[in-house]
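First, the structure itself, so that you have it in front of you.
Complex shown without one protein chain; remaining protein chains in place.
In order of appearance the chains are A and B, and numbering begins at 1 in each one.
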Amino acid sequence: MKALTLVLGLIALVPAKQAQFVAVDIYANSDGKGLAAWQIELDCDPSKAKIVGVEGGEKPPYYDPAALQGGRIILASFTTEPQPPAGRVLVARVHLQETGKTDYAVKVMAAAAPGGERIEPTIDLVRTGGK
Amino acid sequence: MDPRPDADLARALRDGDASAFDALYERYHSWVLALAFRFTKNREDALDVLQDTFAYLHRKRHDFELRSQMKTFLYPVVKHLALSRATLARRQAPLDPRLDPAAPPVAADNVAELLSGLSDVQQEVVLMRFVDGLDLQAIADALEVPLGTVKSRLHSALELLRGKNFPNR
Partner (left out) sequence: MDGHLDLLGLDAVRAGDATPEQRAHAESCADCRAGVDGFRDLAARLAPAPLDVPADVRRRILSIARPRRLWRPLLAAAALLLIGLSVWLASRPTAPHRIDIVDAYSVALRLREGRSIESKWDLNGDGKVDTLDVDEIARRSVSIR
């Protein structure tokens, strides 16, 4: 599967050594096909931001608890409903504690439309909170 | 009553000690059955889940190492077995549409009334805390969510319950 890598330069103007809590909303857009399954990797510099929590869009995604307090996490979820949401969908919200300027990189590792056909949705991030 | 702690019983079970299996059954069968009933809302299915749960525990005995509370280990097992049964029942005959296998358990009867207004995830955390007696870390481990998420859900649930059920402070 061709990996889609999106590097989003989100600059957090945070004074050195002062932490702030932010959330990064991850959206996936499968156009008209419907998103039945998705698996996404989020990366940031762990010396500048640590992952402290995860919330779902429709329901909490799978993730490895060992990723908490680090800078890399793999999130995934699926639904067996025959008509899952299509178009741009909020799939997860990742909560982070930032202590400095940081970029966030996200890539789709796997995704499928209803029935199991592998697809390549586009993804975008929206950072909220903090400065 | 077998005085050995759960970790010792788990080790003994791994070593083939049938009395350890008996002790774990005696210690947890009531709780497993009540939990299964919370998910299945049906006594016969709950008894089947009880049997399946202990069969699963016995099958996994060789690589079973108790790293947390026994209820933390058993909770997701019972939940999955019970919800699988609900999925199978749904395929075989039309049932109450509230029996969504993807959802946390729906509290029954008077409990539903007490917990009305709470979301499904809030209800689940309240029941795990108030009925199952799990501490917050055990709940987090059983549900595989961060401790902060459990605290947040419980806090918001208790705020709603305080307003409903007992005097304001």
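We take it that a residue touches a chain if its C-beta (ideal position, glycine included) is under 8 Å from a C-beta of that chain, and two chains touch if they have at least 3 such contacts.
Since the structure is predicted, the reported quantities are computational estimates derived from the model, not experimental observations.
Visitor: Check the options A:23, A:52 or A:109 and report the residue that touches the missing chain.
Guide: A:109
Visitor: Which of these, A:23, A:52 or A:74, touches the one chain of the complex that we don't see?
Guide: Considering the complete complex, A:74 is the one touching the chain left out.
Visitor: Touching the left-out chain: which of A:36, A:106 or A:123?
Guide: A:36
Visitor: Counting contacts across the full complex, list the positions on chain B that touch the omitted chain.
Guide: Residue positions of chain B that touch the missing chain: 13, 18, 21-22, 25, 29-30, 33-34, 37-38, 43, 46-47, 50-51, 54-56, 58-60, 76-77, 80, 83-84, 87, 91, 101, 110-111, 114-115, 126-127, 129-131, 133, 135, 151, 154-155, 158-159, 161-162, 165-167, 169.
Visitor: In the whole complex, what residues of chain A lie against the chain that is missing from view?
Guide: On the chain A side, contact with the omitted chain comes from 36-39, 61-64, 66-67, 70, 72-78, 80, 109-112, 115-116, 118.
By definition in this document, only the chains that are shown with their structure count from here on.
Visitor: Measuring centre to centre with CA averages, how many angstrom lie between chain A and chain B?
Guide: About 30 Å, centre to centre.
Visitor: Where on chain B does chain A make contact in their complex?
Guide: 102, 144-146, 148-149
Visitor: Can you list the residues on chain A that touch chain B in the complex?
Guide: 52-55, 59-60, 65, 68, 79
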